[in-house]
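Every protein chain except one is present and positioned as in the full complex.
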Amino acid sequence: MPSSAPTPLPLATLAQELTRFRATRPLVHVLTNEVVQEITANVLLAAGAAPAMIVAQEEVPAFAAIAGAVLINVGTLHSVRLAAMEQAVNAANAAGVPWTLDPVAVGALKYRTDFCRELIRQKPAAIRGNASEIMALAGAGMGGRGVDSTSGSDAALDAARFLAHETGAIVAVTGETDYITDGKTTLATPWGHPIMTQVVGTGCALSALVAAFTAGARNRLDAVASACAMAGMAGQHAQKHSQGPGSFKAAFLDALYHIQPDNLAEISA
Amino acid sequence: MPSSAPTPLPLATLAQELTRFRATRPLVHVLTNEVVQEITANVLLAAGAAPAMIVAQEEVPAFAAIAGAVLINVGTLHSVRLAAMEQAVNAANAAGVPWTLDPVAVGALKYRTDFCRELIRQKPAAIRGNASEIMALAGAGMGGRGVDSTSGSDAALDAARFLAHETGAIVAVTGETDYITDGKTTLATPWGHPIMTQVVGTGCALSALVAAFTAGARNRLDAVASACAMAGMAGQHAQKHSQGPGSFKAAFLDALYHIQPDNLAEISA
Partner (left out) sequence: MPSSAPTPLPLATLAQELTRFRATRPLVHVLTNEVVQEITANVLLAAGAAPAMIVAQEEVPAFAAIAGAVLINVGTLHSVRLAAMEQAVNAANAAGVPWTLDPVAVGALKYRTDFCRELIRQKPAAIRGNASEIMALAGAGMGGRGVDSTSGSDAALDAARFLAHETGAIVAVTGETDYITDGKTTLATPWGHPIMTQVVGTGCALSALVAAFTAGARNRLDAVASACAMAGMAGQHAQKHSQGPGSFKAAFLDALYHIQPDNLAEISA
């Protein structure tokens, strides 16, 4: 599994992906946790996608099949929602709709860890998590390679490459720097600000944006990296124009709404 | 079914209705979707009503019977919530409490479409939706009249009049201009701004406000139109005082809070 060192996502690639994304206004079928439904919908709307939270077993299969992309987020997983998620993944796969997994808190809790490990056998298009989630999801497979014993982001990058290789997904491990990998090539995006971790749902909403960018993507690695870059840039810009986590959230949505292919240099400055 | 052309809602009527609404501070029993619960509660509070989200089968019937109005929104309908909604509608009708339906995404999905078509036989006081939802809800009844083949808002207005006539409800079809009809008389309110479609829950919360205005109303047509006008004015005002969808939401709630019978001309300017 040879892999090259991370390289920065070029702004020109982001501009292309953003142009494509805005032109298609993808419909995203969101199955997420109870806490972040509103911010997830608002991030998708502000960025330029169309969210739809459809949860009933009577509706999920038909809707997942016509969506541009599907998001599965296990933050407040319970048995009824789990069954709907399985339906959505099956319907998405049957219809060729890409689906993205956000493995919230996997590793710490066996129920969701078992479920996510089963899910990643179902050909996710993308997986987005923080370092500990990505390491935990990869952990069993990596076995004696000792993920937990090595340090921070390097260990997570190894785990991300392993996961991408095993599942065929683009894996994004986000933190101070975001790494996005297909197992061979790894892109890095440096934007963002630590205040984002003090606002619930910024990570979960990023996963929804990742899903949105996979809709109709020709190059999924570029698409997922562009979603991470867009959110990171908007966050960095918003932090400069706010006074704390409350005003940050409004400024973040405003920035997502105003980012354009021709103002990336300005927003990310 | 003769009907006259739409006429503008007079500001004097809005002022009267707003005075009545603020004086009664209606208690609204809200059964809505997972995504918009917080913004719905905050819109009702800012406008001057008292929201209560009560969902358990052990509590719904007793509470619906003592509420000033009930809202049913099917955005994330599932079987457990559907049963609670049936309880609420039955209890509201038995107690003479007006209830309002928001038929989110009806037409696209059979499960909720069937449910809403059954519900509208239970004497709703009001129905609030966008053009496609109102046309879809009216569609089966209108049969060969060919709603879908005619264009945009005119077709929706015909469908709204038909629905109002068939159900006895005041029907509000909202968009660039809002039309509110009892099947014979139609009022129009021109306020609002397209940015509202980029903030999740503005439409759902408007339906809750419609429900709130039906509580104790002597003239339901004026009451429903006034709710639409109040939200539209607040939205138009907020757009001028914000920089995007994030700051819009805060400004919208602030505007709803500050609208008074004596500053309508200023707010709507």
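Order as written gives the chain letters A and B; numbering starts at 1 within each chain.
Criterion: a residue touches a chain if its C-beta (ideal position, glycine included) is under 8 Å from a C-beta of that chain, and two chains touch if they have at least 3 such contacts.
It should be emphasised that the depicted structure is a prediction, and the values quoted were computed from it without experimental measurement.
If you put the hidden chain back, the residue from A:Leu9, A:Ala56, A:Leu77 or A:Ala188 that touches it is A:Leu77. When the missing chain is restored to the complex, the residue among A:Val199, A:Ala215 or A:Ala231 that touches it is A:Val199. Within the full complex, the residue among B:Ala15, B:Leu45 or B:Ala108 touching the omitted chain is B:Leu45. Seen across the whole complex, the unshown chain contacts subunit A at 33-36, 38-39, 75-79, 105, 108-112, 197-201, 242-247, 249-250. For subunit B, the residues touching the chain absent from view are 34, 37-38, 41-42, 45-46, 51-59, 62-63, 80, 249-255, 257-258.
Going forward, only the chains that are shown with their structure count from here on.
We define each chain's centre as the mean of its Cα atoms; on that basis subunit A and subunit B are separated by 34 Å.
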